[in-house]
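Following: one structure in structure tokens, then a few remarks.
Only one protein chain is missing; all other protein chains are in place.
Entry: chain A
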Amino acid sequence: MTVTENPTPMGFGRMHRKEDARFVRGKGNYVDDIQLPGMLHGSFLRSPYAHAKIVSIDTSAAEALPGVKAVITGKTLETLNLAWMPTLSYDTQAVLATDKVRFQNQEVAFVVAENHYIARDALELIEVDYEPLPVVADAKQALAPGAPVIRDDKEGKTDNHIFDWSAGDAEKTDRVFAESEVVVAEEVLYPRVHPSPLETCGAVADFDKVTGKLTIYSTTQAPHAHRTVYALVAGLPEHKIRVISPDIGGGFGGKVGIYPGYVLAIVGSIVTGKPVKWMEDRNEHLTATAFARDYHMRGEIAATKDGKIKALRVKVLADHGAFNGTAQPTKFPAGFFHIFTGSYDLEAASCDVTGVYTNKAPGGVAYACSFRITEAVYLVERMIDVLAFELKMDPAELRMKNLIKPEQFPYTTPTGWEYDSGDYPKALKLAMDMVEYDKLRAEQAEKLQRGEYMGIGISFFTEGVGAGPRKHMDILGLGMADGAELRVHPTGKAVLRLSVQTQGQGHETTFAQIVAEELGISPDDIEVVHGDTDQTPFGLGTYGSRSTPVSGAATAIVARKVRDRARIVASAMLEVSPDDLEWEKGKFFVKGDPDQAKTIQEIAMAAHSSLELPEGVEGHLDATTVYNPPNLTYPFGAYICVVDVDPATGQVKVRRFIAVDDCGVRINPMIVEGQVHGGLADGIGMALMQLMAFDEDGNHLGASLMDYLLPTSLECPSWELGETVTPSPHHPIGAKGVGESATVGSPAAVVNAVLDALKPFGVRHADMPLTPSNVWRAVQGRPIRTDLAIS
């Protein structure tokens, strides 16, 4: 094998993953792998209409089919007060439609049968009489006078308005705009896409009538939050609910919320007295689980003629679908969109966001968006290029001129974020050196002479991850702090229990490395337990790149608490005062006498022995903690994309992609790089091929992998990565989150590159996805409406 040794570093560094052993052998344990005695299978009947009144549902033929155990409709659920459930945005969502359907493929009935083949047969036998209603498929029509009211279930609701939300100082921003030499505006759409993890959503619910205990295995990124919500919704006592999140085949934000399928698996198990499995297929996943983006943005940028940016102003129309199920901290209905001033030092900024209902599936926050930062970064990075286009300036030079300087940190933005640390010019310079920027510009000019179109696109982004300070951030009232428990066994092996839930990000490896760094116990000797609410401390789960900022901090702190206990035990063993001991990774020794030492393993055994300990010290070697972060962490990056565009066909070829990321201290560089590779592929997908389009009747176009295109190995180039290290000053180990950075940062780089190539055609902006047909239209000077198929 060409690779190096297989190191197990006693702390941070490249370490091969502990998780791999089971996955490369097909010995993972995903939800659909779970088989329980007597287990039944459930499947949904879904609506063919985007908006229609339900006149009647006849389930008699389905119920009569041999092997069918139950057919559940909205009427059944109404008797249990479960026909509607609360969403993560304090709205309600139909579990099974009762009055009417509000998006195509909405859940209408649920069949429980002996196997999933019979369940699917039974769906065909259910007769539903629908009365079609006018459809709101276009967010821009949602607030038009006379638009059909989608949420007439809500008392007194006479329109499709959900919320208005603003940030920044509007008055000051308007003033700066009025005084500025140059003002440029642009309509920028971030189209509806879908995270589409390779494993869809599913659950196995097992309600034990004797003990009254519900065990639910499910594809959840937030098992503890799910447990609390089930307790609140179903009225089951929380200690009688055990949520187990086994191995998850990717989440990408699509597995944060609670879906009707989870609820129906539970109801099905309660009704039949047997475990019930629900596993959706890809079409159901794409059409009915959390979408991402769908922000219609009007950006305005104010600057001087020589390119000093003064202010940004944004109006957003946010399409939330039929139920506001957006997953974000309660006080932030537009997530962290107001971080849209990005990496630049501006005088003023303001934004207004309006959310509307449409006849589409709920969602919005997903797909590595860090709570709408994808949209924020895309907006600002596009507006910078639009300004560069108008000023005829090089976009790299324009960025360099306006970046926040290293000495300005901690930096408070015009909309109130306090960035923790950054050295932006260094990262941008590194990316430009890696790509040999000047040489590329020369090549571009030369090629243009020959009638060949290449483009260079830059995106410089600042992320905000690690939600978050409990004072400002909660989800359904649950503060966003996370617990950790660490127990060192007598023989010096350890168990770390976490509230966060990996979906492939390597927590079982990297969290063991954090303990190893703090205690000097080999990561191979540390078992990381997560995803079982009976076994792990409370916390809010993994999304928003919050695992390292919040749980990573909790892990370092709980390990330090154990070390403090170990110091006392060692002092009793060595018969010296604790103050006379010094710590060297893995052992305490007496100051000035290094031979007088006790290893952490010896200390662990002694802590469980008959050794007499000082008054008040209970013995054993364990600790618990809850970490309430003081601020988010703000990783950043400089991305450069190089493309070749054929204007005759509209074909875009991504030739190179340079990604410089700075996430502070890197716990495991190998894993960070893998996270970045994956996010860059997302960027290519969103920029060039992914779209959830709808026709005017609300039919979902792009509801399978035949049309909703995911990048393959052929569309992805060999990524070129670079790094700088600017630690987070407030984080116990200086580490920032990073998982979503590449998904947040890369789409703008790709789009900017394509539009850079199209500059000779006078194209200033075109919306994603830049498919061959859209690029071709842009070259022809034709308008693009990518949010609807009816362009």
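Everything below uses one rule, namely that a residue touches a chain if its C-beta (ideal position, glycine included) is under 8 Å from a C-beta of that chain, and two chains touch if they have at least 3 such contacts; residues count from 1.
Keep this in mind: contacts and distances are computed from a predicted model.
Trainee: One chain of this complex is not shown here; going by its UniProt record, which of these names is it: "Light-independent protochlorophyllide reductase subunit N", "(2Fe-2S)-binding protein", "Na+/H+ antiporter subunit A" or "Lactate utilization protein"?
Mentor: "(2Fe-2S)-binding protein"
Trainee: Based on the whole complex, identify which of A:140, A:282 or A:656 touches the chain you can't see.
Mentor: Of all options in A:140, A:282 or A:656, contact with the hidden chain holds for A:282.
Trainee: Touching the left-out chain: which of A:220, A:503 or A:724?
Mentor: The single option touching the absent chain is A:503.
Trainee: Quickly run down the residues of chain A that touch the omitted chain.
Mentor: For chain A, the residues touching the absent chain are 1-3, 6, 16-17, 19-28, 30, 32-33, 35, 65-67, 114-115, 117-118, 121, 196-200, 247-250, 252, 281-283, 503-506, 670-671, 673-681, 704-706, 710, 712-714, 716, 718-719.
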